[in-house]
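With one protein chain withheld, the remaining protein chains of the complex are depicted in position.
Entry: subunit A
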Amino acid sequence: MGKFFKESISKMFSLKEEIPRSTDLVIVGGGLVGSAVAFFVAHKQTNREREIMVIERDPMYTTASSSLSAGGIRHQFSVTENVQMSMFTTKFLRNIKFFLGLIDQPPPDVQFNHQGYLFLATPEKAEKLEELVKMQKYLGAEVEMFSAEMLKQRFPWLNIDGIEAGSLGLNGEGWFDPHSLLAALKQRNIGLGVRYIDAEVIGFTKKLSAPETIGNQYVLASVISRDTDGDMFETNCHQVVNCAGPWAGQIGELAGMGTETGALSIPLPVVPRKRFIYAYHCHNGPGISTPLTVDITGTYFRREGLGGMYICGASPESEEEEPSIENLDVDYEFFNEKIWPRLAHRIPAFENIKLKSAWAGYYDYNVWDQNLIIGPHPVITNFLLANGMSGHGLQQSICVGNAISEMILNADTYTVDLSRFNFDRIIRREKILEDFIV
């Protein structure tokens, strides 16, 4: 009786909306991937035939990987689908006015910087790099190989000691503001009738979908979530998409992955991995044409704005050096000992810099092979995965959103065929490995 009274009062006096009791599509996670999935389904479906609900527990995106990303987008990958995915995202951003714009309003501005990526190669790696550039160009990427001398001419700030060659993105690559894109997606989604629910998913209910003689196949019948007041709600649903980013493994577990026998015994191999970004000022640093440069050591940097600021980072060199994921505290020793010396060696102007700030974010790290896992789970047939992009989530989010929408809407063909990346490869213990991890 007390709870009923409380609910009535809150309905009368507060603006709190109740979490719906049933919906068609539940998207766990409202970051770039989740919002992209919601957008493409909502955009393509006719007459709002599916109700879409996005459940996000961090509505201000304070710790969301989407907001904390360095914002880079490149087409230079060794896996062909990775090239195609980020090319798709570039095309989307180029046409953002059509997709996310509102009539008579200026198009959403994601601050796209067009200076491209530069990957440097040692003499041992230069030939392989050239082959990969050929493959990328075949797929339509606008990338070019440069010898060390040509690089020195083009980028006088570069120390080419130990460098044989480099590959530079000439068009369509660069960096942009991820939060602007997320805000534009969310705004458009809400206009298309998508519900964003401020809540945390804490469980699912399952039911058998096929007779036991064929082998257990389940569907997720409902999702149980807890809102910011601590109240729990159950929402019936037809399909669920896992877009929980670094926390996708936990959502997978709630859905039953890694708990039973057979195919269900395999957990979703996605864990959070902490990465740092350091922002610094340099008085006479590299100029306006500077690409996002990735050194042979894996350290990267790029210009930030027009006031002499830059940002940099690097992945740790081994599993042992992986920082604790308990919180988003920054390790400045990593900058002083690992990053700065390498940066200063490659770009002598960076011997004199002033560190201004730093932050940390999580990669949704696929411990199996650091590549996307996408598609329906083989046993939990209405549970779609869109996880494990391991640092490439920003640039793959749009294409992944579109691909999931094609699966949901039963498209005749797929714009980019990502069937290789389904969960089956985890079960079969096969890896798809990407050479260009940053």
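Criterion: a contact is a pair of C-beta atoms (placed from the backbone, for glycine too) under 8 Å apart; a residue touches a chain by one contact, two chains touch by 3 or more; residues count from 1.
Heads up, the rule we're going with is that contacts and distances are computed from a predicted model.
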Item to check | "L-lactate dehydrogenase", "BRCA1-associated ATM activator 1 isoform X2", "ATP synthase subunit s, mitochondrial" or "Tax1-binding protein 3" - which is the UniProt name of the missing chain | outcome: "ATP synthase subunit s, mitochondrial"
Checklist entry - Taking the entire complex into account, which one of A:Thr23, A:Gln76 or A:Asn113 touches the absent chain? => result A:Asn113
Checklist entry - Which residue from A:Thr46, A:Thr62 or A:Asn327 sits in contact with the chain not drawn here? => result A:Thr46
Checklist outcome for this item: Residues on subunit A facing the left-out chain by the touch rule are 43-44, 46-47, 84, 87-88, 91-92, 94-95, 98, 103-104, 106-107, 109, 111-115, 138-142, 154, 170-172, 287-289, 306, 406, 411-413, 415-416
